[in-house]
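Only a single protein chain was left out; the remaining protein chains are all shown in position.
Naming follows writing order (A and B), and every chain is counted from residue 1.
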Amino acid sequence: MIQTRALVKRYGTFTAVDGIDLHVRAGEIYGFLGPNGAGKTSTIMMLLGITRPTSGDVLLFGERYTSRRVHLRRRIGVVPEKHPRGVWPWMTAEDYLRFFAELFDVPRPQERIEALLKKVDLHTVRNTRIREFSRGMLQKLSFTRAILHDPDVLLLDEPISGLDPLGIQQVRDLIVSENREGRSIVISSHQLSEMERICHRVAIISRGRLLTEDTMEHLVARLFHEREIQVEVEQVPPGLAPLLEKLPSVLGCAVHENTLVITVPRQGDYRKPISEFLISRGLVPLRIQERMVSLEEAFVTITQENIGSLVNGGDRR
Amino acid sequence: MSDRTRAARIIAKKQVFEALIGPGFYVALAVGLLLGYFLVSAFARSVDSSGFNPRLHPLYDAIGRALEGAFGTAFVDGLFAEGPLPFAFAVSYLPVFLYLAVSSVFKFGLERNAGAVELVVYGPADGTSYLIACYLKDLFLSLLALVVILGFTLAAAGIFNDFAGPALFLTAVVAFFLSLALLAYGMFASMVTANAASSLALFLGIVLFFLIVLFGSFAIVGEYVRSLSTVVGNVVQWISPFYYGNLSLQANAAGDPLGLLAGLALLVCLSGAILAASHFIMQARGVRP
Partner (left out) sequence: MSAVRRAASVILFLEVLLPACAQAPVRMENLVYSALAFNGRTFSPTFAREASDAIYLIAGVDSFLTVRKTFVYFWPITGEWKTDTDTLDVPLEGTLEVTDGKGRTLPIVSTRYTYYNEKGEYELNWKVAQGAEADRIWARWSERLDAYQAAARDYRDKAARVGQERSSLLARIEVLRGQGKDVAALVDRLSGLRDPEPPRPPQDYVVPPAEIQEAFILNLPRGSYSLRLRNPDGSIMEGSHKTLVVHEKRRSSGIGYEVIPGDKWTRPVQSPTPSSVLYVDGSSDLYLRPYLEDEYNDLFYAKTIRNDDRGNPNLMTWERIQQVPGASIQLSANGAAVEVIREQPWFVEQLQGATLGYKIVPYDPQGGQKDQEPSLIAVRIPLDARSSVVRLSALDSAGRPLAGSERQIRVVSRPPAEAVLPLLALMPVVVLLTVIIFRSSKYKRS
């Protein structure tokens, strides 16, 4: 759907984007991550044709994209980070959507607007001026505007920034719902926990360079060769940890109050031998849980400079 | 219709609607019409058995002295040759034009900085569509204001038995064509600068500069000031709307209709050139603040 080839953007002597190759597939939710100043916004601006690349190509739907190819832009919907709240204060939600419906030449616009407002639960405030909307309502409105013309791709920039938990949930549900209808979604966000929950694939960018682009599972598997199993018991007898470490599958063991944190190799299922060992010691495992490596941990790991080069040979399809 | 012109039309429609539901346009128009009324009414009180005598009314006494001092008796005689209506019309239009130009320049800067232009450009529009839309909106409202003021002036003519002649309609036409170029400069100022306040300062500076150059070469001033203004004027006249406006008026005074049309055509060309420059600057800078 969206592809970049050796995309570069320079502002004077500063290189904001340094040869990025992205590939967003049809029907996926694609997370675009990076610290502040990494080049995410510059990349997105080039994808949308707002700024011109210094070199490299942007391909949208298989076609090389330039700002003149308006028909390509019609297939993209954009939810920017900030809604321009202070301008157009006279507009109601319905005025706002009607304007964009006309701009995009949406067929049967009134029906479409009605249906979407109901979908995002804004139909009761359709004639309320948008200057009176809360942040969450504005975000939903912005989302509605973005899907008004039934685009193939949605591009969301920090979609849950500044929202309360209910708002976050609503937006997440919308994203998932739109993806189920077949839309590809590209999300640029710092909210890694949310990205982890919904993204099929993520790309991590730092200092203008793409460090990795892969599914969560593959990413974690490449970065981390170990995993942790947490076992809760009634009481941890002294001297238990060293004994556990002697087990062939156990790489390490730490004790936190009544919980054993046992480090085991990434591959294989070691819950049974650990349980059997504990039972043989007269201990009853109250809870056995594997701790998943979070995207946040992966993100931090990848963006540390001394690790970055390890993933150069990773999957960047 | 291309995507760009279609988008410009839709955006312009929204902006016209926005202007017509806000107070600024109406207040400026009312102020202009009231000024026009005062001038026409005062003229009727400045007439005695021998004709128009500015000294009979304090308003025209002040205006007459100021204009005579600045531009000479011949200028005042020519200005009021057909009566008060051309002058009253021009004065009526001035507040409306200033409001349209200033608010447009300021608003574009605000909208660009807030990201509204970028929002529209995500769709089937680009920065140039937005630029054209703003310009079309200003032109439409200028034309609307000119029509309303002309109607009001004709009503005043009927009531006071003033002559609504060629000079009045020429003033309306030249005012419109001058607006084309000056509003284009407004757009240019918005493109060149980074924020609304700078745009406004640049636009007002440009207009003031051209006015001062025209004033210096046109007014009755000392030889040194006139020489300096003439030298500067020879350089900048090619990009000054007031130069072409003055050409048109002078041609009309000399009974040269082709010269008049040429002056107006040159105003259109100047407007096009300024808008083209604005387009290229917009393309280079982008729509992001």
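Simple rule for what comes next: contacts are C-beta pairs under 8 Å (C-beta built on N, C-alpha and C of every residue); 3 or more make two chains touch, one makes a residue touch a chain.
If you're wondering where the values come from, they're calculated on a predicted model, not measured in any experiment.
Considering the entire complex, the omitted chain makes contact with A, B. Residues of subunit B that touch the chain left out of view are 20-21, 23, 25-27, 29-30, 33-34, 36-37, 40-41, 43-45, 47-52, 71-72, 74-75, 77-78, 81-83, 148, 152, 155-156, 159-163, 165-166, 217-220, 223, 226, 246, 250, 253-255. Counting the whole complex, the residues of subunit A in touch with the unshown chain are 90, 92, 126-129.
Methods note: only the chains that are shown with their structure count from here on.
If you check the complex, the residues on subunit A that touch subunit B are 45, 48, 50-51, 67, 70, 73-74, 76-78, 80, 82, 84-88, 90, 99-100, 102-105, 149.
Put simply, subunit B touches subunit A in their complex at residues 3, 7, 10-11, 14, 18, 21-22, 110-111, 114-116, 118-126, 286-288.
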